[in-house]
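Some chains omitted; the rest stay in position.
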Amino acid sequence: MTWKGSISDTGDFVTWGEDPKRLADMIRKTVANAKEALEGVADGMTLMLGGFGLCGIPENAIAELVRLGVTDLTCISNNAGVDDFGLGLLLQKKQIRKMISSYVGENDEFERQMLSGELEVELTPQGTLAEKCRAAQAGIPAFYTPAGYGTEVAQGKETREFNGKMYVMEEAYKADFAFVKAWKGDEAGNLVFKGTARNFNPCMCGAAKITVAEVEELVPAGSLDPNQIHIPGIFVRRIFKGMRYEKRIEQRTVRQR
Amino acid sequence: MLDKNGIARRIAREVRDGYYVNLGIGIPTLVANFVRDDIQVEFQSENGVLGMGPFPYEGEEDPDLINAGKQTITTLPGASFFDSATSFAMIRGQHVDLTILGAMEVAENGDIANWKIPGKMVKGMGGAMDLVASAENIIVAMMHTNKAGESKLLNKCSLPLTGVACVRKIVTNMAVLEVSPDGFLLRERAPGVTVEDIKKATEGRLVVPSDVPEMQF
């Protein structure tokens, strides 16, 4: 909501601009499916996507992004998926212009596009990546971290000493959509994550203009213990029950009985 | 001329379906009593709860469940508890849709003073500075004049500021005003109050449109 009008000669015609879409969104968070949840996603946007490796990734949102065919995307995500799953699916279709990640191994197509210059890559220390999301969520425009000081990651960035140690100034991310995956969610948008599928998902909630949560189980408001909610609904704009989770395991390691 | 409940009743009309609302202490707290039943609103309290409900029935008070005014409360379905850093992440991150708070003074550019009177005991700003510095949509609820009859809507605040150029709308016992680039824009008159009355009670620049309707509730 921004000041859109001005005073006319007669002192009339002053209007506070209100985005009716935003209001409509707030009234009802629950949407039927990924298609409705991704309404408004467009070419050239910056997206945040939760998950670590293939663990806790928003599978339904990614599938819908492929279906929509939006291109020229900037994706902020700790990893870039594998060739045929996760963000690898968007890479295959060349929908991503730029990746912002901490680690992008395990993906041949990624490597090919990166080396050929088709894909721009911005590598960021993992903790800095998490904190830049959390800063966006929390209205902190910038913060200082020791990570990357004295390395090429700090090139072009302000550095500064506090208590005898050097730090790098990092700014909050700006994104259009955040896609997160939770275990359980309620109609008020409250989220509960499971195990290490939590990872970057909570940090990205409310860190973009519109946060879309997909959940394995969607329950009525009041079904979750208010004391045990990982992300309060205020950080989530749209929520839907995801379908057919594959939950692929990247490195199946076991021990013998 | 409105009483405190009248101010709260008028402000309640600004609350929309789906809003997350933070209510300050005093008149703002009363707003919750007048919000329409057919819309869904979640009240946030900065000490760490979203989805506040009414006061508990006698005997059901829980010392571990209070609001920012330290009053015992209840929660509604869909409520959540969180720590103070997360609570102010909501506020600073502009996730709260509407902030309603009281003021000692408001300036025509939207400056607000509501925490300190030099020479008197200062209790502190609590969360007010975070709220006013962050919120996109701030409504001030206050009397138009102080006990000495002096205007609280000024060219410039005389008291130490809580925040700069942040107030968007003011609802007083006399009028509804918006902060505009040209000064206080008079939007509505309270029942029985004339534009002349408001002019007299307003020290700051007042922009009077050709039509200033009486408040609707």
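We call the chains A and B, going by the order they appear; numbering starts again at 1 in every chain.
Methods note: contacts are C-beta pairs under 8 Å (C-beta built on N, C-alpha and C of every residue); 3 or more make two chains touch, one makes a residue touch a chain.
In this text, all values refer to a predicted model and were calculated from it rather than measured experimentally.
Asker: Although each chain type is displayed only once, what is its multiplicity within the complete complex of this file?
Answerer: Each protein chain kind appears in the complete file with these counts: A x2, B x2.
By our rule, only the chains that are shown with their structure count from here on.
Asker: Take the average of all CA coordinates in subunit A, do the same for subunit B, and state the distance between these two points in whole angstrom.
Answerer: 33
Asker: List the residues on subunit A that touch subunit B in their complex, please.
Answerer: Where subunit A meets subunit B, its residues are 1, 3, 6-7, 10-12, 14, 16, 23, 25-28, 134, 136-140, 186-188, 190, 206, 220-222, 226-227, 229, 232-235.
Asker: Under the stated contact criterion, what part of subunit B meets subunit A in this complex?
Answerer: 16-20, 40, 42, 44, 49-51, 75-82, 85-86, 88-97, 134, 136-137, 168, 178, 180-182, 185, 207-211
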